[in-house]
Each structure stands twice: as C-alpha cells, then as structure tokens.
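Only a portion of the chains appears, each positioned as in the full assembly.
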C-alpha cells in the first residue's frame, strides 16, 4: 500500500500532547525536519485545557452549548499558538479560522496550524474538512488511543485493536453503540466526510512520535480507516 | 402547548421559495409585519440556483466536495440578498457568515439573514446552530415537504404525515434508511444539535405563508420534532 500524501500532510494532534511538554518538543523537532519535503497543516485539540475551562464556565452558570464549544475552540487555538511560536519563522503567524484561510495560508507557508472551526463540531471533523478543502487524500490522526478497537476494551478483555476498518463499518458500530465515544475516537460526521471525499485516516497513538514517520514511509503503526 | 419563542424568531426558508417570486413577496410582507413584535433571523437555502451551479461546476471538471459546497453556500447567500434588499432598512446589510456575527447582528438589527456557514453542513444544521448560538428554543423550518412522514411516501401509498415525533426516533429512522433523504428533510447532525440544546423544530410546508403565523400562535400546521 502506497501513500499518496503529495505535498501537504494534514495531521491532527490530540490535546493530550499539550499536557506533556517533552513530547510536544519531540513533535516540534519532527515537524521542523518534515518541512524539507512537505508542507504541514496541523489541527490541535483542546485537551485538558478545554475541559478545564468548560468546567469553570459551567460552574459559573454557562449552560449554552454554543458558548461552551466556543470556549473549547479558543482553548484549542491557545494550543495552536504553542506550535506556531515554536515553529517560527516557518509557520503562518495565527491559527487559521476558516477553511478558505487554510487554503490560502498553505499556498504560502510551510506550516499552518489551526484549532477548532465552529461550535457543534469535533476537531476530528475539522481534520477531515480541512483535508477535503486542500484536496488531500490521507490524514494522520495522532490520537490518545493507539488503535480503533473492535469492541469496548473496558468491558471486554478480549477487545482487539484493528489494523484496518471501513469507515462505513465504524459508523455502524458507533450508531449501534458498540463503541463508546472515547474508543470510537472519531464521530460519524468526520467519517462521512472521509467517505464522500475518499480520504483515508491513519489513526496512530500519540505517545510515539515516530508513528508519523512510519505512516509517511507507508507503514501502518495504528489503524487505517478506509473511506468506504 | 405554548410557544416559548421569546424575542427572536429563527426561521429556515427552503430554497424553493426563491423560485417563486410571488410567494417570496408574501413572505416579505409577513416579515415586515412580524418585526413589530419580534426580531428575525432567517436562514436561506440554496435551492435550484445551488443545484444548477453545482451541476455546472461538475460539468467543467470540479470534483472537490469542498468547492461544490462552497458554490452552494454562495448561491444560498445570493438568495439571502433578495431578502436583505427587500427588507431594508430593517435588515443587516450583508448575509451573516459566522455564528458570532449572527449573535452581534441580532443585537442591533430587526432582521438578520444568512445562507450556509461552512462546507459539509446542510442549511438545516445551520438553522439549529444559529438557534443554539442565540439561545432560542423553537425554530421554524419552512420546508419543501409539509410534514415528516412515517415512511417513504413514494414507496408506500399509506405513508402518513406525522403531527409530532421525537428527534431521537427520527435519527433512528434516518440511520435505518426508513426515510430517504428528501423525506427526512433534516440530517442527523441537525437533530443532534436540537437534542443537546433542547430546541423544538416546527416543520411546515412552504406553500402556505400563514403557517409561520400559525406556529407563532401556538398551532401546529406541520410536524413538531421534539428535542428528545
């Protein structure tokens, strides 16, 4: 199986990376190396910062899901700033906030970083949307979990990580609640975008920075979600 | 059953309305009357214009779903302009393009109009998103179809329009393909927003302008989708 990631690599970094500065630093080293050959579009999750601020917002009386999501988005952009500042002068100097700005910025800058785009939408969906906008056919989803599992690993000790799965099969599993949210990793909407635009998702665990290199060499260190 | 539409009414107008100038004119008369008591946020569909331009785009070689969606969004904004210009000087003078702009504009102007927001997302989802952002709990979905049906009316002559349905039940029917897209009217994502934020959707047929008045008087001339 050959990668067809030409030119632009689109990556989502789970928010967990931003809780571990040493790990974050390794990713930054990797990204600096990658720009010899590629342009990078990186989507940052909101992670524990988003969760903490949403919790504070709730505790002071904010009930609107719109506003809780907006706070999560700004938190993800604060994480974007860490990458942007560390990757100067190669990086576009702001988190991108629309898809059209992403298209423009990746035409000019080696590295473009963004957080969430719009309330009601996960950063996994953002990953697929921006890949679709850039015409990229493989994305790397650096996730808190190493693999997509075949059933809930907390309930079933024999749950197994999958090498490959079709997006439509994964949608079915999510709709039938075979996989709880945290093990599904990815929401139906993101998967539907993958299918409609033929985008393959390379899920890899976030603890091993080299996973990205492996995917770029054509290996599969996690789960590949095929767009069918 | 009492309406709790306080202050702002959020309405989606199917794109079909823009193909029938006389009907459109009646809606405009209605909106002018409504602003004595309410502020209005109106989401316009792209309708036949969107379909035609997307078709042309395909015929000249555009394959990217992102770009096809962008064309559909701009088409829906051209429809917005018809309302905006006819509702001057009460209307915000541009189609709103972000949720935050919608929140700001409805604080100032009697009437705010918008088309689609972002690729991969239906204008039905936009309707629910903007209602969530404005904290509105009832929305009026002026649709090509009068009611949500219990099964596919094209296949089953005994299909019946529903008076009321739970959003979760409708999601189930869509996931199990009991209802084809055109009769479901609304996508899963829109329904999920309705549920998470407790927004009731009043579906009414677009041919009868008075349906909006009826909903505002607490009647149910179509189907009510309850947020549970």
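Note that the chains take the letters A and B in the order they are written out, and that residue 1 is the start of every chain.
As a working rule, a residue touches a chain if its C-beta (ideal position, glycine included) is under 8 Å from a C-beta of that chain, and two chains touch if they have at least 3 such contacts.
The shown structure was predicted, so the numbers you read here are calculated from the model rather than taken from an experiment.
For this homomeric complex the structure file specifies 6 copies in total, of which 2 are displayed in place.
Here, only the chains that are shown with their structure count from here on.
A straight line joining the Cα centres of chain A and chain B is 31 Å long.
Within the complex formed with chain B, the chain A residues making contact are 64-66, 70, 99-100, 117-120, 125, 128-129, 132-133, 135, 175, 188-189, 193, 196-197.
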